[in-house]
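Note that one protein chain of the assembly has been removed; the remaining protein chains are unaltered in position.
Every chain is named by a letter (A and B) in the order it is written, and numbering of its residues begins at 1.
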Amino acid sequence: MLVGNHERSITSGAAPPAAAPTDRLPARRMAAGVAVPVALLALTGAASLLIGSGEVGPVRSWREVPGGARDPEAAFAVWHLRGPRTLVAMVVGAALGTAGAALQAVARNPLAEPGLLGVSAGASTGVVLVIALGGSAATLGPYAAVLGALLGCLAAVGAARLRGVGDDPLRLVLAGAALSGLLGSLTSVLLLVDNRTADEVRFWTVGGVAGRDLGALADVAPALLLGAVLLLLVARPLSAMALGEPAAAGLGHRPRRARLTAVVAVALLVGGATAVAGPIGFVGLVVPFAARALVGPDLRRVLVPSLLLGPVVVVAADVVSRLLVRPYEMPLGVVTALIGAPVLVVVARARRVPAL
Amino acid sequence: MSLLLRPRAALGGAVLAGAVLVAVATALAVGTVPMSPLRSLPALAGAGDPADILVVQRLRGPRLVAGLLVGAALGASGCLMQTLARNRLATPGTVGIDDGATAFAVASVVGASTSLAPSAMALAGAATAAALALGLAGGAGTSGYRFVVVGLGVGAVLGAVTSLLLVRAPIDAANAAFPWTVGTLNTRPAAAVTLLGYGLAGCLPLALLIGRRLSVLRLSDSVAAGLGVRVRAVRLAALAVAVVCAGLAVAVGGPLGMVALLAPEAARRVCGPYGVPVLGSALAGAALVLLADTAGRTLAAPVEVPAGLVTAVIGGPYLLWLLLTSRPRRLP
Partner (left out) sequence: MTPPATPPSAQAADPSAVLRADGVTLAHGQAIAVDTIRLAPPPGRLTAVVGPNGCGKSTLLAGLSRLHRPAGGTVLLDGRDLARLPAREAARRIGLLPQSAQAPDGLTVADLVRFGRQPHQGLLRQWSPQDQQAVDRALTATGMTALAGRLLETLSGGQRQRAWIALTVAQETAVLLLDEPTSALDLGHQLEVFELLRELAAAGRTVVVVVHDLMLACRYADHLVAMKAGRMVAEGAPREVVTPELIRRLYGVEAGVLRDPDTDRPLVVPRGLAP
């Protein structure tokens, strides 16, 4: 026998499985991955209802929560201003969080984020075009946003193949940056051509959920739902693509089809979210980052906490935006950029880029 | 200087220099007062019709110089950045320099707590962004990856600040700040142009020197070290030169989009894929900015289109083409 010790190492493992720990560990992590975000969501949701930039403070708001309208001003603030806005923020956050997780899986790159990759810029350019051409942002916005997001996505994924050195995670991000720059210039051209829309566009390009109502949400609901369904369908192949495309193909998936479906799903989600709230960056970076820390790298597991943490991040950012420059409000996109940039620095400073 | 002796590279350099000359002639010739080179060139030297001399020396000349310098600086800077990041898409803009310059200049224009000249603020903004990125990244790092990504984050925050300033500002102030968000040669503060001239005179030879070292660095760090190149020092020097060039350029013209991306691309096309075409990129950048500015001030006259928008409109389709036509790997 030439290889006694190796032989033994194989057969010794064949002893009766010592109460295989294979199924319990993920279950416990998964429980934490749901419980922690749910608790955070409840907290931020409550904060969003109770805290505002105006006159109605938390105590007055709290008394009004059971209903009854004893304090009409507080009731209005809680249920007509903050309530819808919180709901919009939650939906937008959920869409951006899951889209970020999916995009990172498609690109196999922890830096792949709808904002950094130019997907959000594509969506907002679509909406700006509609505004500039005199269309109604409310009715045409969602379509233009989804279309723009799709173009941004395709350009970014195409860029992932652009010649560079090895499997460099930078390529994708640089392509996104270049694309975002280009689309930003395009928006500037539109502003220059048409001063009339400049003010509306300028306000819209910062991103925010203030004053957005449930009607705006209803306009984009079909896009968001379709995106969510596509994402569910493609979650399994996409998770297998984390092992490399040949391995995924070996497991009976069709990587090209899965990638394309995922890209469409991301475009629908980001386009829908952007049509409601404008470009909100970094949510798709921060959320999957936190979700992976909770439940590990498998996309199918990551999607669950992403769905819950997305709303947490956006709602929390919205609450902060009301408090920073009282009595005014800070644009939401600025707050998420302030939250997201440090995470980006952390990801970049990791000794090597975590493989995804 | 064996790289410069390659026939194709030398020919390419000549072609690009020719392009710069054509751009100069065009810039002098066209405008509200059309002028043939037979009139404009003597006027540049101070001979001929006093009206021509006024137009050329006071109006078109300074703008021409500013365009040449800005383009050359951005081109050289882009070339260095692309080689550093080993990526055709890396530009000084991607590490936040553009966003920093814009944010600070806009802050100055809309009057947020400062009365400094916008161009000085732009320079300060570019320096701040670069320093922040470098500090947060903890050095230039291997292949500049960390620096670029952190710079991207810094740029995003500064971009958000710009948006915030513009939203807060009254519409008039926001419109006044607009040129600083797209890049133009219309303002071109004289002090900033002078500074850029001195800076470029110092940086360009340095960039050429570093470029030759960098061409070895393109292989891999260990190979370069084995060939006796001090990898970290070269990288840091290249970064410093790139940042100084870009910072001085944005102080003159604001963030001129795509120039730093297009100029090295053009230089590689023309000069062939040898070495690091710093000089070619500088020439291509100068020609590009000058042509874009000339087009911007004449095509839609009397409305002046900022040069930054012209370069973006030229560069955009090229970038998209670049992104979408790279051949994918095939899988079922």
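Here is the rule we go by: a residue touches a chain if its C-beta (ideal position, glycine included) is under 8 Å from a C-beta of that chain, and two chains touch if they have at least 3 such contacts.
These figures come from a predicted structure and were not determined experimentally.
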item: Of A:Ala39, A:Val59 or A:Leu251, the residue in touch with the unshown chain; value: A:Leu251
item: Residue of A:Gly158, A:Gly296 or A:Pro342 touching the missing chain in the full complex; value: A:Gly296
item: Candidate in contact with the missing chain, chosen from A:Ile51, A:Leu81, A:Ala221 or A:Ala242; value: A:Ala242
item: Positions on chain A where the hidden chain makes contact; value: 1-3, 5-7, 9-15, 17-18, 20-23, 25-26, 108, 233, 236, 239-240, 242-244, 246-247, 249-254, 292, 296-298, 354-356
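As a working rule, only the chains that are shown with their structure count from here on.
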item: Of chain B, residues touching chain A in the complex; value: 85-91, 93-94, 98, 136-138, 143, 145-146, 148-150, 152-157, 159-161, 163-164, 166-168, 171, 174-175, 178, 181-182, 257-258, 261, 305-306, 308-309, 312-313, 315-316, 319-320, 322-324, 326-329, 331-332
item: Residue numbers on chain A that touch chain B, as the complex places them; value: 111, 115-116, 154-156, 158-159, 161-165, 168-171, 173-175, 177-179, 181-182, 185-186, 188-189, 191-192, 195, 198-199, 202-203, 205-206, 245-246, 249, 254-256, 281-282, 328, 330-331, 333-334, 337-338, 340-342, 344-345, 347-349, 353
